[in-house]
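Take a look at the following structure, please.
All protein chains of the complex are present and in place, except for one that has been dropped.
On to subunit A.
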Amino acid sequence: MPVVWLILIVLAIAVVGYVLGRGRALAGAASEHVKLHSLPSYYGSNVAMKVAVPAFLIMVVWLLAQPIIVNNSVSGLIPETAIAEGSSRGLVLAEVRRAASGLDNAVAAGIMDEDFARNARADFNDITTRLRDAGQIVTSQITQPILRAAQEYRILNSTGRLLMTIAVLLAALAGAAWGILESKPNFRARNTVEQGVKALLIAAASIAILTTVGIVFSLVFNTIEFFRLYPALDFFFGLTWSPTFSGRGGNSELGIIPLLWGTFYISFVALIVAVPIGLFAAVYLSEYAGPKVRAVAKPLLEILAGIPTIVYGLFALLTVGPLLVSIFGPDGVGIMQAGTAVMTAGLVMGIMLIPFVSSLSDDIINAVPQAMRDGSYGLGATKSETVKQVILPAALPGIVGAILLAASRAIGETMIVVLGAGAAARLSLNPFDAMTTVTAKIVSQLTGDADFSSPVALVAFALGMTLFIVTLGLNVVALYIVRKYREQYD
């Protein structure tokens, strides 16, 4: 039975339970001549809650756990000898899953009957040709162990599904019975329902923690796996980045230094563009501009922040890159080979960060107390002198925080560098050379069908871990500075 139907059935039981629970509470009150403790709808909600919450909980846990259990037991069926040279258990398992889904589709299309698909002794050559005929993708000849594993996989999966359906329906019915029996007039239904709702609220709030845990776990486990295959020292201090996909990445050199250099160089260029422009714009908007100018200029600048980064990436690749080549390229100054370069990506990223820097600094400058400005004017200072000697020093920690936040944005930015910075990892000082960044390499190592057992793909997780730690560090420091500064004037 598809999951959608199961969900609908549980919901239907919940609705019926609602009606029954509400009715029973009302009937009880009428016959015993007492007042209900709570509004009638709470009795119904109590039943519905007891139907839906445990049933859906069981369903979600089951759906998450079943693939893991099935995979483990199927994986045990594959003998070491069935794993070909240069392959891995993971790849064979993927093959098994493909074969199983091929069988499923063939059965659904009516080309095989269920018995044939389940028959362990079926001729595997025959199965392969039949699957091919059915238009299923079979990458290679299905071998006996794979076929056996695929059949076992299908059987385990369908039994698991059946058990889940039964468990979920039982839980729903039991919940309904429990809730309906409780629905007596003196039952404190509102308190129960409110407790349940509060638990749901807490669960929703905990998703933020779960997400962080998920990020950390997915990074940590794969990173550890990577360091088992590739020495950590070579990764952190290697000066060359040249992954080779042949030989399962055995002789790749995966040093992070060139990537970090590209990342920081591009971010530096971006900040050189964004910080002065953003800061001056913020000072002008908060200290000089009249309300009319402010009302027009501020939203217009903030449009820049709302444009998706893919648009900036395309802008870098197709507009800024060719423009820079025509000036600095072989026909002009002659120091730029191609449109993709540090300068291209940095410049465009700088444009993207202008509104980020300006709106953050704007807030911080506005938080400087008016008394400090008045004091400065009273001493005869001009506006610019006040800004330079009073406001900016007072706002400095906050502005530093804003710049750090912008830097963390720049380091984590992906699409602009993927399209605008080039793919060659090199250590160079020339800003018109193509370089590449941590984020761009994560994309290139993990796009497509990644095989999670080779260091060439796993390195992306180590890169992600580095990126995560660097940006997190910058954010924590920046938020600390901003918060500390804010408290000063509160």
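Everything that follows uses one rule, which is that a residue touches a chain if its C-beta (ideal position, glycine included) is under 8 Å from a C-beta of that chain, and two chains touch if they have at least 3 such contacts; residues count from 1.
What we mean here is this: contacts and distances are computed from a predicted model.
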Per UniProt, the name of the complex member that is left out, chosen from "Electron transfer flavoprotein subunit alpha", "Phosphate transport system permease protein PstA", "Molybdopterin-binding protein" or "cytochrome-c oxidase": "Phosphate transport system permease protein PstA"
Residue of A:194, A:234 or A:363 touching the missing chain in the full complex: A:194
Sole contact to the chain not displayed, among A:218, A:244, A:326 or A:366: A:218
Sole contact to the chain not displayed, among A:168, A:354 or A:368: A:354
Sole contact to the chain not displayed, among A:310, A:333 or A:396: A:310
Sole residue of A:205, A:371 or A:429 that reaches the chain not shown, by the stated touch rule: A:205
For subunit A, the residues touching the chain missing from this view: 2, 4, 64, 67-68, 71, 97, 190, 194, 197-198, 200-202, 204-209, 211-212, 214-215, 217-219, 221-222, 276-281, 283-285, 288, 297, 300-301, 303-304, 306-311, 313-315, 317-319, 351, 354-355, 358, 377, 380-385, 387-388, 405, 408-409, 411-415, 418-419, 439, 442-443, 446-450, 452, 460-461, 464, 467-468, 471-472, 475-476, 479
